[in-house]
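To start, the structure itself, in structure tokens.
Here the complex is missing one protein chain, while the rest keep their positions.
== subunit A ==
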Amino acid sequence: MATRPPAWPTSILRGHASQVHSVQFVCQNTRLLTGDADGWVVFWKVENKRPLAVWKAHEGPILGLAEWGPTRYITHGRDNALRVWRLDESFQRYSITLPAEPGEEYRTIPCLLHSLPVNTLNFCSFSMCYQHAQQRAQADRKGKANMSTTSVLSRDSILVAVPATDDKFVDVYQLPGESLKARTPRVQSVVTGMVMAVKLVRHQASQIILLLVGYEAGITAVFKLPRNCTGLAMETAQLMYLSNPHSQPVLSLDVSPEGDFYFTSSADAIVAMHHIPQPPPDHDEAYGSSEAPVFPFGPLVTLQAPHKTLDTKHAGQQSLRVRSDGRLLITGGWDTRIRIYSTRTLKEVAMLKWHKEGVYAVDFSTILTAEDVEVNEDEKTRFGKACQEINRRLANKEEELPSYVLRTLEILNQKLSEDEEAFKIMLRQAEEAYAFRVFMDRMGGRSRLLEAPDRQREEKTMVKHWVAAGAKDGKVSLWEVF
């Protein structure tokens, strides 16, 4: 293989004053969430590498971050809390003083929607999965044609997996219901130690939600959530797969988008690839029959060898992610390097070196094609843009808005925060009114105001293949690779 010149990061995001524990691309790669050891979360605009919102989400280190729908973000901190925030920068300006700078007393922060008390004694981050993800995924793929039928969007309840109070177990909660839906059983055949990493994933072939767990003893297990937690009562997950590829605690795991393979990394030098067996169907159909209670814990599962392992010789792979197309996986390790492997062969294909201290978190951006980007513009984003423009003009005192428009906007905003469906109906109605439509056209969407370079740049940002890595030194490096 020809040696290429070493890759350079596109950019370094400076601003965290302590270790960066979590990085996450959101909003179709246009934004990046990073969280540090002091509980600060920064919401970056990838396009210009500047923060759009900075707030202290937790009193302890941030363990994990995720995006829930278009404007909701979940943070998980070591202060025993899982929080959901609403953050929409098109409606509001947030404080952007970075943690590294001398702080300001009063901050405008995103509004808190949920706060769920969870156990965070170990450093295990949560994982989330849409409960009814299938339709949503379709809507995303198919684009505009299906946009009108996206009524499922309002049903975007999610499942969140976190370590249970007894940290050998995993609890699965449902949001926004905040109710406990499932718990893993004790793995009986081996001593697992406490939970170190969890991942909820939908097995695409069977549409069953699986829970992947990594344990302190280097053991990893796959559980099946019965009936995808749609039942009313708390249920017990069913063990499907068990393996012990590592000699050290599992630090991170991630799964292929199809849900058929997953990868674990640990404090030792091994990266292991596991094949997820076909999950057995639910016993729901046979609910009345007597077979269901026969194996309350499923068949006895014994330790199996992983599908493939790779001894990287670099101990301490703190963070592992699989890219959304399932072809690459990335690890960030204590040896300060970011390494990219092919998921098929587990061969190292790139090594990124910039950080001088251990890398604690890595993330791939979602692979988007130009089409994905194109169809993305639905009413809501257009409305959001128009609002952004209105805000800007109001701030600059460029023009007086008719009070009628302002009132409509207000109502729309309100509707948006409550219910997206209602918002859309309202928006349509509002656009029936000629004046409003003209006004909106002038402000956003079809007008040229936002089109020109901004939009282009944003689209460019979206289709780029980014890698973000946060390290102990409080820096986040942004790379553009493959």
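Criterion: a residue touches a chain if its C-beta (ideal position, glycine included) is under 8 Å from a C-beta of that chain, and two chains touch if they have at least 3 such contacts; residues count from 1.
One rule holds for everything that comes next: contacts and distances are computed from a predicted model.
Engineer: Given the choices "Aspartoacylase", "ARM repeat-containing protein", "Glutamyl-tRNA(Gln) amidotransferase subunit B, mitochondrial" or "CCZ1/INTU/HSP4 first Longin domain-containing protein", state the protein name listed in UniProt for the chain not shown.
Structural biologist: The missing chain's protein name, per its UniProt entry, is "ARM repeat-containing protein".
Engineer: In the complete assembly, which of A:Ser11, A:Thr108, A:Gln248 or A:Thr309 touches the absent chain?
Structural biologist: Reading the full complex, the residue touching the unseen chain is A:Ser11.
Engineer: What is the set of subunit A residues that contact the non-displayed chain in the whole complex?
Structural biologist: Here the touching residues of subunit A are 5-6, 8-9, 11-12, 14-15, 17, 47-50, 100-102, 354, 356, 448, 452-454, 457, 473, 475.
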